[in-house]
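And now, subunit A:
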Amino acid sequence: MTAEENSGRAAPRPVLTVSGLSVQVATPEGAKTVVEDLSFTLNHGETLCLAGESGSGKSMTALAIMGLLPYPMARISAGSIRLADGTELAGASERALRKVRAMRISMIFQEPMTSLNPVMTIGRQLSEVLLEHKVCTRAEAPGRALELLRDVQITEAEKRLGQYPHELSGGMRQRVMIAIALACSPEILIADEPTTALDVTVQAEVLELIRALQREHGTTVLMITHDMGVVAEMADRVIVLRNGRQEEAAPVRTLFAAPETPYARELLDAVPRIGEAPARPAPDRVRHTVDVEDLSVRFPMRGGILNRVTAQLHAVEGVDFRIAPGETLALVGESGCGKSTIGKALLSLVPWQGSIRIDGQQMAGLSPRALKPIRRNVQMVFQDPGASLDARMTVGKQVAEPLVVHGLASGSELQDRVEWLFRRVGLPPDHMDRFPHEFSGGQRQRICIARALALRPKAIVADESVSALDVSVQARVLDLLRELQEEEGLAYLFISHDMAVIDQVADRVAVMNLGQIVETGSRDQVLRDPQHSYTRRLLSAVPIPDPTHLRPPVLPREGPVGSPVRPLGEDVTRFAMQEIAPGHWVADRAA
Partner candidate 1 sequence: QDFTEAKQGGSMIVTYKDDVSTLDPAIGYDWQNWSMIKSLFDGLMDYEPGTTELKKDLAEDYTISEDGKTFTFKLREGVKFHNGRELTAEDVKYSLDRVTNPETQSPGAGFFGSIEGYDAMAAGEADSLSGVTVIDPYTIEIKLSRPDATFLHVMAINFSSVVPKEAVEEWGQDFGKHPVGSGAFKLADWTLGQSLTFERNEDYWHEGVPKLDQITFEIGLEPIVALLRLQQGQADIPGDGIPPAKFLEVTEDPAFADFVIEGGQLHTGYITMNVKMPPFDDVKVRQAVNMAINKDRAVRIINGRAVPANQPLPPTMPGYAPDYEGYAYDPEAAKALLAEAGFPDGFETELFVYNTDPNPRIAQSFQQDLAAIGIDAEIRNLAQANVIAAGGEPDQAPMIWSGGMAWIADFPDPSNFYGPILGCDGAVQGGWNWSWYCNEELDAKAVEADAMTDPAMAEEREAKWREIYLAIMEDAPWVPVFNEQRYTMRSAKLGGPDAIFVDPVHVPVNYDYVFSNDVQ
Partner candidate 2 sequence: MWAYLIRRIGESLLILLGISLVTFVLLYLVPADPARQIAGRSATAETVANIRAQLGLDQPFHIQYIRYLGNLLHGDLGRSYLQRTEVAELIEARMPATLLLMLAAIVVELILGLTIGAVAALKRNSALDQTLMVFSFVTISAPQFVVGILLLYVFAVQLQWFPIGGYGTFAHLVLPAVTIGLLGTGWYSRMMRSSMIDVLAQDYVRTARAKGLGRLRIILRHVAPNAILPIIAMIGIDIGLFMSGIVVVESVFGWPGIGQLAWQAIQRIDIPIIMGVTLVSACFIVLGNLIADLVAPLVDPRIKLK
């Protein structure tokens, strides 16, 4: 690590002191404290990680420091936040805070997708900060902006300056956010889950980037994450939060070596480690709950005078797989390779070709009415829990909805059933009457899981379903999923970018690239003996939850990035698959 370069390490020089911080949110029942009496000090040049379960107040703490708590719902009810020069931030005026923001403290928000202004070019969003704080002149601004983009290693930086956020991939947007945050070389950088939305290879790159910047500029970093692998890789010190209170604070190595509190211990124990997962019992493969053959999903790209389809985006191309009852198939691959699309096709939410059989029943060519009973058997937990919940309906009603729609329960029976579901995913049933925005990201994810379980489906598509959960909750949710699988013989299509989690849950793994499966086989075959170069690269990027262990650099990408868009009539060349071991298929490397 780079700790030695920071002279501050020898004699810690505090840059920010938080003492006795409490944050309250307004609820119909009155104020509720979500952060309570939190105190810590940030020292120059170090990386402090706030870890802890989801909903424990991590984001609230970060927003409190920035003076950006959602008004009028949340407010600082006690405590002080003080910069090294004595500037008090708690309760400071907007004018005073403006001077501090971006110049001295800046923040990367949890959601990179919505944090950029959709109608402003990247270049302007960048130069705006520079000009506002008079870091450079108007003439120099574009040059500086370009430099910043280069610093965060965005490809084709010149072109990006003129592009709009929606034209960039999630990873790129995250980098733009980082570039904005770093524009004025702040003393302190707060990064709230900077990599949650990214696949491992991109995550590795982003983390490396933050480290490099810290190296160059001596920036102090307050990092919020639930991923203990990331903690191990990045942190100098760690604060473990729970229910808005500090559970434990310790240097990273100490914490990982000898956690003091039971909660920290539980947290660390729950960290999945790749290659350490126990072997799973082989399910019997006589029947298949999900049987997909030659599945293709193409999105038409229109153009021309008559608005005819001129090209197609081959999101999924000729995919075959089967999932037996009680079996989990994990789907991994780079962002945008078509994973979620496969999931949606299983539910007929996108137009598809090929054959999908759920529990033996063919879905192709059925009318929506005929589809309804079949659909019941397959449910999906969507990737973005925030977006997949209706902001205007209480979560209880939303979980109850599938039951109501299919007429499965009503009255008190419905009530009991929903309460049971809430309890099963670890949410107190009295939260049923709340609205989605009153929950943290991880809590929402569990609500979605509860909703998917409501219909007792035979198969569940879990799209990044545990990505926002802290490890301990994650572990419990995974346990829950496993229990259900054992009890009811559920089949899972488990989509994730977290290889360690996949290692734990999957019976078989399929690796996708550009809409096609490039490698598939049993978990051990794929994860322990990866054959395709892409699989290898993916595995090399997985962070290791051990601060003493240094991860080797990520393998470079082989060849250029492909595009799934093809003119009409021109088909994507399909990879030829070779069976190199029983059940272990690998795409022809030449293809």
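A few comments on the model shown:
Here is the rule we go by: a residue touches a chain if its C-beta (ideal position, glycine included) is under 8 Å from a C-beta of that chain, and two chains touch if they have at least 3 such contacts; residues count from 1.
Basis for inclusion: all candidates are chains of the complex that A comes from, given by their letters.
This structure is a prediction, so every number in the text was calculated from the model and none was measured.
Shown alone here is subunit A; of the other chains of the complex, listed as 1 or 2, the one that touches it is 2. The touching residues of subunit A, when paired with candidate 2 in their complex, are 66, 68, 94, 97-103, 106-107, 109, 111, 114-120, 128-129, 132-133, 164, 166-167, 177, 180-181, 302-307.
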